[in-house]
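One protein chain omitted, others in place.
Just so it is clear, A, B and C label the chains in written order, and each chain counts residues from 1 on its own.
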Amino acid sequence: MIVVMNPGAGEKEIKKITDKLKQMGYGVHLSTGENRTVIGVIGQRREEVAQNMEAMPEVEKVVFITKPFKLAGREFHGEDTVVRVGDISIGGPDLVIMAGPCAVESEEQLMQAAEAVKKAGASVLRAGAFKPRTSPYSFQGLELEGLHFLDEVRSKTGLLIITEVMDQYTVEEVAECADIIQVGARNMQNYFLLRELGKIRKPVLLKRGLSATIEEWLMAAEYILSGGNYDVILCERGIRTFEPYTRNTLDISAVPLIKQLSHLPIIVDPSHGTGLVGLVPAMSKAALAAGADGLMIEVHPNPQEALSDGPQSLTPAQFSSLIKELRGVALSVGKII
Amino acid sequence: MIVVMNPGAGEKEIKKITDKLKQMGYGVHLSTGENRTVIGVIGQRREEVAQNMEAMPEVEKVVFITKPFKLAGREFHGEDTVVRVGDISIGGPDLVIMAGPCAVESEEQLMQAAEAVKKAGASVLRAGAFKPRTSPYSFQGLELEGLHFLDEVRSKTGLLIITEVMDQYTVEEVAECADIIQVGARNMQNYFLLRELGKIRKPVLLKRGLSATIEEWLMAAEYILSGGNYDVILCERGIRTFEPYTRNTLDISAVPLIKQLSHLPIIVDPSHGTGLVGLVPAMSKAALAAGADGLMIEVHPNPQEALSDGPQSLTPAQFSSLIKELRGVALSVGKII
Amino acid sequence: MIVVMNPGAGEKEIKKITDKLKQMGYGVHLSTGENRTVIGVIGQRREEVAQNMEAMPEVEKVVFITKPFKLAGREFHGEDTVVRVGDISIGGPDLVIMAGPCAVESEEQLMQAAEAVKKAGASVLRAGAFKPRTSPYSFQGLELEGLHFLDEVRSKTGLLIITEVMDQYTVEEVAECADIIQVGARNMQNYFLLRELGKIRKPVLLKRGLSATIEEWLMAAEYILSGGNYDVILCERGIRTFEPYTRNTLDISAVPLIKQLSHLPIIVDPSHGTGLVGLVPAMSKAALAAGADGLMIEVHPNPQEALSDGPQSLTPAQFSSLIKELRGVALSVGKII
Partner (left out) sequence: MIVVMNPGAGEKEIKKITDKLKQMGYGVHLSTGENRTVIGVIGQRREEVAQNMEAMPEVEKVVFITKPFKLAGREFHGEDTVVRVGDISIGGPDLVIMAGPCAVESEEQLMQAAEAVKKAGASVLRAGAFKPRTSPYSFQGLELEGLHFLDEVRSKTGLLIITEVMDQYTVEEVAECADIIQVGARNMQNYFLLRELGKIRKPVLLKRGLSATIEEWLMAAEYILSGGNYDVILCERGIRTFEPYTRNTLDISAVPLIKQLSHLPIIVDPSHGTGLVGLVPAMSKAALAAGADGLMIEVHPNPQEALSDGPQSLTPAQFSSLIKELRGVALSVGKII
């Protein structure tokens, strides 16, 4: 942490700040430049201390030298984390394909989707039981009944299940029918939920918030890791920009950046990330080429009748042909589907 | 709703779409231009229907003509809504000033802040009991004990209390000590919480999400209104842009835009909106001049010791002098503090 | 400038970097923390040196302590700059109102607009002779003929003229008929033009680029100032965000932020900043309340026939009534219209 003093700060002002820092147990190291004195602060990074310093009239600003995340950081854990669930591994050479409809609409719809994605090569079935929507007048999900259908389809097909949990109070219920618990973009900074997920021993897929920085995203992961649950998978799903043609702007650069900053696996959701079925194949390939550990893709037996996200859902036939194309791209970067 | 057909669509394709729309009970109205046929769809706007249409290969896109919100809209309710709480009215000629520290830190700190803001002219005390933070290693709020302190300070000072509720399960506890319940920016689209707040009879202050569009914000209000709670106050608190000097970019244009689109009162939070104490006075004036119904300002007895948000908190003296300056600006637009 | 070494950097790596810095004439100051060594670099800030450092594998990043602008900065020049042109002063207690149509369309249209805005209280007439447009199929301005009309209207009305220059080659021609030369948002980083404007002795109004940071904007001003032309007026005109209701998001917080960082006057253009005539009055008031030194407002004798920007142009009657309302707001912050 570096405290930058105001240009006018003299000895007295500097002493006031260094005394305060020493009192809090920090080491200090003065460096006087042409226009400013800066104080190198030696000791643990703490946001509160930085804020207190910035609230002092003698201080211009505080600059952090180290990153705010620890357990999520590559410096803490040099090796790639591989999350094991059922008989698959996420984060190693085998790529994971998660696919299925946006929402559980009925047992039949779910079963059809499950069979189609399994046949095409997916190993994890995705589908939401809780579907809170922008409009209070839209379909809101089957909720507990939806979880029940997921459980049944799991038994029948042997697919692993990923589904979203909405708050800390339903973690247990979701954990019973899910092999991987999903935290949605809107919940990325629901810290009560994240803390609860830190206590369980099930993998968590943490979607990036709609306008979350990479650092905020890793800090959200840090919450789960700091609770003792190390099986966190990140999922890039598009950020909000000024572009109106696409639903979101899928940030593929998040993949190599996360690989550099963190040891956690990262997958990509090109369906929400673009909102357009016509862009899903190209963006799936881009994600794998950039080093993603897998994909999450929306597939619906009949997108034209879907209760949500029809325009971004592949048909089973489109999905099956995409998976074939992806195998070559995976191989070209040393991975296997 | 307007369905725009693909350029190549012929009679057969158009019939397929119009048949489908009629089957769903919609009236249709064909209009054939030079390059496209467009279908005017007469009947209630429904997002699902639009999505299903957009998932049809014959359709290029769907364009909405009406707005998605109803109860929140100016068309539905021409008069300004005035929210009455205790002996104050929000949304009329009297401006409301809510002030206080970011977080309840102790009974003493809260009492000091309350007395200072009351003396300066605030009628509502703000302070958070739950303080989930970006870093798991930071102070997280006093939680239930904080609510208790708020209740005590209310009795002692007669100030109205506004504090944040974090989820649908604690609405009751918060409602007991709060006169106005705040929904934070991160919870703006927590639809479970919004639905619960629709059922109670206490005013709700709904902060704008960090990168929420005006339409999404009004749709969030729609959730509360559609549950039967009409006492919703909007609060602009800054959006995320590319500018690094400020914490957020305070969107003052949201004030007249909301006044045009909706009948709900809107206040502005220049503290979170800028993150810089030096910008709070100017932005407070701008908000009132633009027509805001009030302000929410962070005031801390000692910002340099605050457990959160020190750099954006006014001292009691700064706050008191600001209120004096604001009276003239209020008068110049026909309002009173 | 602070050079942050990689976590693994040892004595040898540190020596390599400090030797290189000393060779370039910098003083260095080592500070060794728990996880990193940081090198305080004493001497002039230079972007190239920072980039070279960041390209070294031993270095994690470079952090700047001082700001990149000098002449534009408040530290360099503590007093507010007041730009004098004709018999008006911009940057002092008197607010400047610039108004007129987006484009010069004809002599008659310009004359009508000029008389209307003069009568209502504007002292500067704005109108563009060059109107490059997003579509090659739209009206592109009267160019030199437009400049000629401006000159005539200046003689007849006594209004001061502001009009836009498009490149360094036409500075002279524009300077002949303009009292203030405008640099448009798209040209904010046209450094050839800025350098040329540094050489003349006419006030320059520098609009903020569509997605320019405050720092980039001040650096653009720095180009003009460093050429020797100190009469620079900044103009906030909206930034690009994700909001579709408005053409841009008018960043009112730029006003107090510029006042803090710089000594240059700043005015606000609520017409381009919102794109909606219905928002112009409220945002004009907000701008003045926030401390702006004036306004630039689009006024057209007949917006429904305008060749550009009709939806954001006030009629003369609307403009006249707005000016009356603004006088009170100006007074409330100690200014005069």
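Criterion: contacts are C-beta pairs under 8 Å (C-beta built on N, C-alpha and C of every residue); 3 or more make two chains touch, one makes a residue touch a chain.
Nothing here was measured: the structure is a model prediction, and the numbers come from that model.
Partners of the chain left out, restricted to shown chains and counted across the full complex, are A, B, C. Checked against the hidden chain, the listed residues C:Gly86, C:Pro132, C:Gly158 or C:Gly334 yield one contact partner: C:Pro132. Within the complete assembly, A:Gln260 is the residue of A:Gln23, A:Ser155 or A:Gln260 that touches the hidden chain.
Residues touching the missing chain, restricted to subunit C, are 46-48, 51-52, 54-56, 68, 132-140, 166-169, 186, 189-192, 195, 210-211, 216, 219, 222-223, 226, 240, 277, 303-311, 313 (touch as defined at the top). Touching the omitted chain from subunit A are residues 211, 213-215, 239, 241-246, 249-253, 255-257, 259-261, 273-274, 278-279, 281-283, 285-291, 328-329, 331-333.
As for the chain not pictured, it touches subunit B at residues 2, 4, 7, 29, 31-36, 38, 40, 42-44, 63, 65-66, 75, 240-242, 244.
Definition applied: only the chains that are shown with their structure count from here on.
Set against the Cα centre of subunit B, the chain with the most distant centre is C. The mean-CA centres of subunit B and subunit C are about 31 angstrom from one another, to the nearest whole unit. If you average the CA atoms of subunit A and of subunit C, the two centres end up 38 Å from each other. We define each chain's centre as the mean of its Cα atoms; on that basis subunit A and subunit B are separated by 26 Å. Within subunit A, residues 240 each touch two or more of the remaining chains.
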